[in-house]
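Mind looking over this structure? Questions follow.
Apart from one protein chain that is not included, each protein chain of the complex appears where it belongs.
Residue numbering begins at 1 within each chain, and the chains themselves are lettered A and B in the order written.
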Amino acid sequence: MAVFWQDPITFLRLWLENLLLSWGVPADWALVIRFAVGAVLLVTAALLLVILQLWLERKLIGRIQDRLGPNRVGPWGLLQPIADVLKIFTKEHITPAGADRIPFNLAPVLSVAAALMVWAVIPFSATVFGADLNVGILYLLAVGALGELAIILAGWGSNNKYALLGALRTVAQLISYSVPMTLSALVPVMFSGSLHLSVITRAQEVWFIVLAPVPALIFLTASVAEVGRAPFDLPEAESELVAGYSVEYSGLKFGFFYVAEFLKAFTVSLIFAVLFLGGWRGPGAESYPVLGFVYLMLKSGIVYLLMILFRGTLPRFRIDQVMDLNWKVLTPLALILLMVIALADYFLRGTLPLVRILGLLCINGLAYLVLDRVLSSRERLRRRLVAQPVRPVARPENLITSSDVGGRS
Amino acid sequence: MIPLSWYLILSATLFSIGLFAVLARRHAIAILMGIELMLNAVNINLLAFWHYWSQIKGVPQVSGMVFAAMIFVLAAAETAVALALIISAYRRHHTVVVDEMTLLKG
Partner (left out) sequence: MSALQWVFLVTALITVSAAVMMVASRRMMHAALWLAVALLGVAVVFVTLEASFFAVVQLLVYIGSILIIIVFAIMLTQRSTEAGPRLNPFAWGAAGVAGVVWAALTYIFIRWLMSGTPLQELGASFDDVVPLGKALVDAEGFAVPFEVASVLLLAALIGAVYIAFERRGEGS
């Protein structure tokens, strides 16, 4: 029997199980009830987390932009999201004329549901997970497809040109970026020899980000694009598409999309933490599973802060740049790295752990250098073609190349 | 424990609905959806037989899984080509209704 303060969730689970069995509920129905209770609790926790996230993001973005951020409601503006939620509850629901009702109303729900379904397979600690699914990674990728469906439904149901265009654009972006995302997610699968998320976590004596930093970077970029956050926020670029697929939504239905967006952002940081940052692993996490939960939340919190930093500092891509980056940079790089790392790991597996780590690090560094060289030569080519006075422009490529006017200084 | 016949009856029902869609609908994409439904029915059958055959043998059998995987590959390939054909036909004849594509009748 687990001790409560070591592993409260397992303790409560066993307590509930015994309670149901002592009431004379059949074993398989008890399982159903247990899963239902667990799902409700997990979903509630996730949605409450969003409130905190809203506050954090607005506050930090405010600081980055030299503003104060929310500071009126509650201490440091902490209650601001709750006030916003209350306001959004009272707003009117407007259904546009000619809207296709069922898709229009189904889309926001499906959008949040798709984000929440991911949480079912995340191993939160050594003992706590929803479904210990054998094909966890595939499930993560498959649930993303439901999110795409929700966006198409919203774009179609709204009976609005901008919504439809935004939806098509979004889906094109999501489908494209799931290619490098899948390819780089295969690297942890290769290292651990399993599609099982708990096994992948347990296999990370050395975090996979140390063994494969460049695939981790590709995965992070692709997942930022998957959730449609800045700098990949073209789907809802106010200045281009009004607001994309969510233009016709008002009140609580818009709130659903808003919540789904933040929830997805945290969910992909969670996935990144599980795949590359060792999940719940940390000192003492095996014997005190509570600590594992804390570690996982800290790690994904750090990834999430990184995503806020991206949002606060990078300008938005153009649609052709988005597609360029995906098909000409990320996808080939991910493919090549997958093959090279597979070969290298096959030869290095028998050697000392330190040799393996250093060897893989060298290969990753080499790949990064080659990428940098290719990109900067392309950049030089482009700049020779266009004759114009050089002025400092913030351009997305500057992330990888070194000078602030693009290209090498 | 679900009897095998339940799966087979569900699969037969889906197959018949798909067959009706293929035979009776006029819209090319609706026909394609009917075919998808029939392929799904076949897949239910294959996996049901795989499940029960593995349970009879006592060891998971791999050939049923391979068959099902092949069906997925086929479905993906078939959809891509069929939709390309439909869009190409739409571009030339401005219709996707199969009854109206009567170019060969002269």
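One rule holds for everything that comes next: a contact is a pair of C-beta atoms (placed from the backbone, for glycine too) under 8 Å apart; a residue touches a chain by one contact, two chains touch by 3 or more.
Keep in mind it's a predicted model, so treat the numbers as computed, not measured.
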For the chain that's not shown, point to the residue among A:L49, A:I82, A:V109 or A:L149 touching it.
A:L149
Contact with the hidden chain (one of A:L20, A:L164 or A:L360):
A:L164
Listed in rising order, the chain A residues that touch the chain left out are 26, 28-29, 31-32, 100, 102-103, 133-135, 138-139, 141-146, 148-149, 152-153, 156, 164, 168, 171, 175, 195
Missing-chain contacts mapped onto chain B
1-10, 12-21, 23-27, 29-30, 32-34, 36-37, 40, 43-44, 47-48, 50-52, 54-56, 58-60, 62-63, 65-66, 68-70, 72-81, 83-88, 90-92, 94-97, 99
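Here is the rule we go by: only the chains that are shown with their structure count from here on.
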Can you work out the whole-Å distance between the CA centroids of chain A and chain B?
34
